[in-house]
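All remarks here apply to the structure that follows.
Note that one protein chain of the assembly has been removed; the remaining protein chains are unaltered in position.
Chains: A and B, in written order; residue numbering restarts at 1 for each.
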Amino acid sequence: MTIHLSIILFLPLATGLLGAFLPRGLARWAVLAGTVAVLAYTVALLADFDGGGGLQYVTDDEWIPELGIRYQLGIDGLNLFMVALTAIAWVPCTLVAAFRQHDRPKLFFFNLALAETAVLGAFLAQDLALFIVFFDLMLVPFYFMIGGWGTGDRVRATTKFMIYTLAGSLLMLAAAVALGVLSTPDGGEISFSLADLQQRSVSEGTQQWMVLLFALAFFVKAPLFPLHGWVPETYRSSPIVTIALLSGVLSKVGVYGFLRIVLPVMPEGAQHWQELFIIVAVFSILYGSILAFSQDNLRLVLAYSSIAQLGFIVLGIFALEDKGAQGAVFQMLNHGLVVVPLFLIVGVIAERARGSESLSELGGMAFRAPVLAALFLIITFATLAMPGSGNFVGELLVLFGTFEDKLVYGLVASVGVVLAAVYMIRVFQGTMHNRPGPDVEPGEIDGLHLAAIAPLVAVIVALGVYPHFVVHRTEKATTAAIQEARGIGQEVANR
Amino acid sequence: MDITWFLVLSAFLFAIGAAGVLTRRNPLVVLLCLELMLNAGNLALVAFSRMHGGQAGQVFALIVMVIAACEVVIGLGIIVAMYRNRLPIDIDEMSELRG
Partner (left out) sequence: MSGTSYGWLVLAFPLVGTLAIAFGWLGGLRGRTAGWIASGAIFGAFLSAIGALIQLQDQPEESRSLVDSAWTYVATGDVKVDLAILVDPLSVFMCLVVSGVSFLIHVYSVAYMGGDRGYTRFFAYLNFFVFSMLLLVLASNFVLLIVGWAFVGAASYLLISFWYRRETATRAGIKAFVINVIGDVGLVVAAFLLLDQTGALDYAGVFAQADHVFGHNDGTLVAACLLILVGAFAKSAQLPLHTWLPDAMEGPTPVSALIHAATMVTAGVYLIARTHPLFELAPAAADVGAIIGTATLVFAATVAVAVTDLKRTIAYSTISQIGYMVLGVSVFAYGAGMFHLMTHAFFKALLFMGAGSVISAMGGIQDMDRMGGFRKAMPFTFAAFTAGALALAAFPFTSGFFSKDEILAFTLERGGWYVVLAIAGYAGAALTAFYAFRMVFRVFYGNPVEEARELEQGHIAHHPPSNPATGEPEDTDVGFPAEEHHIAEREWPMRAAMGPLAVLALLAGVVQVPGVSDVIEKFLEPTFADSHFHDTAPSDSSEWVGLLLGGLISVAGIAAAYHAYVRRRGITLQLRDRFPRVHAFLVNKWYFDELFEALFVRPVATAGGFGRAVIETRFVQGFIVGGATGVVRVGSSLARAVQTGYLRAYALLLLLGVALLILYFLLASS
């Protein structure tokens, strides 16, 4: 079976454009059909993917030959499940939005579709310039979705979000251009293709500041402490669907960038900053966990918990150890899979509490909504990495990888596991258990949200039962991604 | 005849036009002054064309005239629109772009 990645990539955008020409009521269904089609195509991709092979389904065309930029797409173990996550996450979010988002629907769904294309593009791109194009393109639809359909102080939120992420992107762009130019051998052609860049080399000193610039962009996107200043306001004022995607999928693009670009292309530079990045990651874990514990707003609890979770992922990557990186890749998938339904559940809860999202005003919903409580419980347990969930396997591998060379950091990070239990159980109890809050009118989960959340829960449970499905397919590419940086690290250690 | 005189005249016309654009507040007069500047340019183009003996300068002048005509149409259109909306016919009042 031949699989054309361009179809996956542009199908959402095509349906979004189609929706723009359809009558008002139909745009949403066109986009929803597009996301479902992408999901179906991705399932075929998963079935067809050869775990032992390298880059597959490669599309390689000239785009801007003068600048050495190519339209290059491909799938390997690193992005296979990121593409799958994108495809999986967009369906329930679009579904919920299709029934809930009534204001200027054409534009909203066009943006939603554009966002999916952009994210898929960032994951699929095998050319640095192409990656950056899609990386920045992601911002556009999210800017409009938050600014146009958000609540509260959305102008301030979008401004901050834009300034932060654009600043990061621009630094990355500068580093990328410099990388392309400086790595061009004498008399050779400039190229931004990752495969070429990997062959060429830049001096170690140059690599160091380039990695730092890339890292700034990726840490902002993740986000990691202390570059998370945009998080509270953006999370608070975004539409729930948007924030689910932002936190569940977009945040992974940054950390994915480390594995796809930074480690293979600039191994010396990455190795140079290993210690710093690990410290940032560990600090993010602790800081995010403690702050998540002390927040009252549900969205903010999840926001800070995301910071902690992303800290685990970065820790796994920069442990520069096979198991750790493997766990990080798996955890990227797992975190996306739990965060999306968590935010959707926040939406469900808010609908039943007159819009309230603060823990102190909620509670006691489980009795009238046992199915909601059961789903929420499973997701809560998965989020806190209860053994038996995919998240546990991910975190276990991250910790194992970190213990290998960085035992102390690993031990400190383990504290984050305990804190995660505290803040997630606190969220579950604060909404489902105890006495009902003043404005709570508990009611069972509606069919719409059930249809959106239950399949995600099924995927979470399935990954818990058979995590090897993922690990088996990602192993080869992950090992290859960190191989060089790891080798340099060992050399340094031996010296 | 020496080309210098043409160029001096062209420069004078241009300067008068520029001074008019910079100092006058009535958009009609500003538009007229713009025409003056354009025609100063035309004069220089034709003069050079004659000096070099080629046709290119004259063709350019024709193109400039066409553009000038377009510009006048749009400019007058804007002025008429302002008049219809009973806005003051004064370009200093139109400073919406102030940052």
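Quick notes on this structure:
Here is the rule we go by: a contact is a pair of C-beta atoms (placed from the backbone, for glycine too) under 8 Å apart; a residue touches a chain by one contact, two chains touch by 3 or more.
Everything numeric here is computed off the predicted structure, so don't read it as measured data.
When the missing chain is restored to the complex, the residue among A:28, A:228 or A:272 that touches it is A:228. The chain that is not drawn here is touched, among residues A:4, A:354 or A:472, by A:472.
Within the entire complex, the positions of chain B that touch the omitted partner chain are 18, 21-23, 30, 91-92, 94-99.
Those residues of chain A that touch the chain absent from the view are 160, 163-164, 167, 225-230, 232, 287, 290-291, 293-295, 322-323, 326, 364, 366-367, 370-371, 374, 377, 381, 384, 386-388, 392-393, 396-397, 399-400, 403-404, 411, 414, 417-419, 421-422, 425-426, 429, 432-435, 466-468, 471-472, 475.
Note that only the chains that are shown with their structure count from here on.
The geometric centre of chain A is 57 Å away from that of chain B, both derived from CA atoms.
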